[in-house]
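Only a portion of the chains appears, each positioned as in the full assembly.
The letters A, B, C and D name the chains in turn, as written, and every chain counts its residues from 1.
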């Protein structure tokens, strides 16, 4: 351990702003990307399901037309 | 019966060429003006004149007996014009395009889904229009004819890229519109199949 | 009013579908800004000195070019033709276009201005003035660009013709906006310049929409 | 020759197989990535000694260097995928381009932000227009260009192909970034760890750095797997297997709700 106390650790020898800014934004961005990709995956599946439902609708409509 | 739209001694010049001269006709409620002619005869040019998009070289157009320029606003309210271009935005869906036209004219379909479905676009209502085929795009554009209350329709080759079935349906709709006192001006290279009660054919000659 | 709201809605739908229409100008703006230090040399002193001009020139180019396609689609697909034939909605359509253009290009520029300040080494005060000039100036930029787009709609010559027509009109704006920022940088009063910018804005707001409508009519006829 | 050499890869070029493979790999990759990343970063942040010149600010190195190096690594892999996709018409490779691009863009953004945050205490300024910094910024713009181009087409498949071509052309920027410190005299540090023979850095600092490097690489792989699965679904959505897969999932999630 390079630091003697938690306070020391958080202060980062006076560079707290820069170090924590870097680590903070890095993990925020990475989490954001992870979340975005997850959500995209989910919404694609939903779209596919919606399209299947629409297909059903169209088939019904065509049946009725005939 | 009163005359709704009339042309008096109309003539049109494009570039250096006289397309037609001294053209006259009178249209009253329930009548169709079916403009025919070879390619380049001046059909589209005439329709643009009638729609007030350009002004004639000579002669005048009368709407309910008054010159077009005097009643421009009123005329525009009564007119539905669909030209060679279909007037739909390819990035918007069929529904959004309809909503746009509804907003502008304050006339909307009772049930847009049902309308689009009856035009064979069921299931394609919320897809951007560029993903539709040529004929399907045309159908979206023509959907407006089913919920407008405007009496005067000016349509430039409405049948292009439509299949036979839809052409028949469209002509049925024309008949209905005429029966309710509307007026239609249209061009087409295809013969009209329905039997119109009062059809005025106007043959433009290709002049040089 | 109802009509105007649904026209605005249409524009927003288009922006939602074509995200590139508002994202690209923004990135273009940043790209052009970063060209200067590369081409001119990166000494911070010099950069700070010419920064106001640079920001305004980059803003001008990106707003201008983003307006280029504003009416193109609607023209090509016959929407404008039918709008002109049916008169009613044309004016609402024009004002809706203008509003949404500013929302989609002017506002993002204002929002990224802190980033610009960092890149060009502006201090806090200069940044504040920059924001004020952008708030007053970008609507004028939008108005003029939309006018340019309307004038060149049928010409089909791409952004460059529009740039030629509109750039001369921009120049007064450029002079007063960068003048205000320079004055602020040297701690001189700059309310005069801001007042002129405001006057430009009011003037343009009153006249440009009418001119745009006329331009659309002429282009179709 | 090429054909026969890579024949064993063929089954993996089949979207369905690849989809399931990615699905199976994803949890392991993700777990490993998280583990190594946290290990490297916590070690670097809390346990390795402070730099005698830079003090504790140097700890930014544990994210700056991995993200910077892998921003370029991601670009190369994207370009290789693009090349394979275009030359041999392998569609999964084309899809991989779109899967990787956003990850690379985020890595590049991280490198830029952490670099700026490091530059402020070290050089006294957030940003200078020196060659390495600028070329890294250009890399970000290239990524954005690839993403924008891919999205600009009405037909997604076409957009991807065109963007692949751009990705390949953009490779010229990579050597510029890497050698910028040698070609121009700049503020930025020269190669310290990538000098293979004798790294000029203390082992107690080097180890956590190497582990973080591995962590970012694994994360790149994991995220690529995740995103590639989405791409496969998009482009294969008309296939029966996708329909079945999605339906099954929809049913099960509905049951869960009930």
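By our rule, a contact is a pair of C-beta atoms (placed from the backbone, for glycine too) under 8 Å apart; a residue touches a chain by one contact, two chains touch by 3 or more.
It should be emphasised that the depicted structure is a prediction, and the values quoted were computed from it without experimental measurement.
The stoichiometry of the full complex, written with the chain labels shown, is A x1, B x2, C x2, D x1.
Quick note on the criterion: only the chains that are shown with their structure count from here on.
Between the chain pairs A-D and B-D, more C-beta pairs are in contact across A-D.
Annotation: 56 Å between the Cα-based centres of chain B and chain D. The mean-CA centres of chain A and chain C are about 33 angstrom from one another, to the nearest whole unit. By the touch criterion given at the top, residues 128, 130-131 of chain B touch chain D in their complex. For chain A in complex with chain B, the residues that touch the partner chain are 54-55, 57-58, 61-62.
Residue ranges on chain D touching chain B, taken from their complex, read 154.
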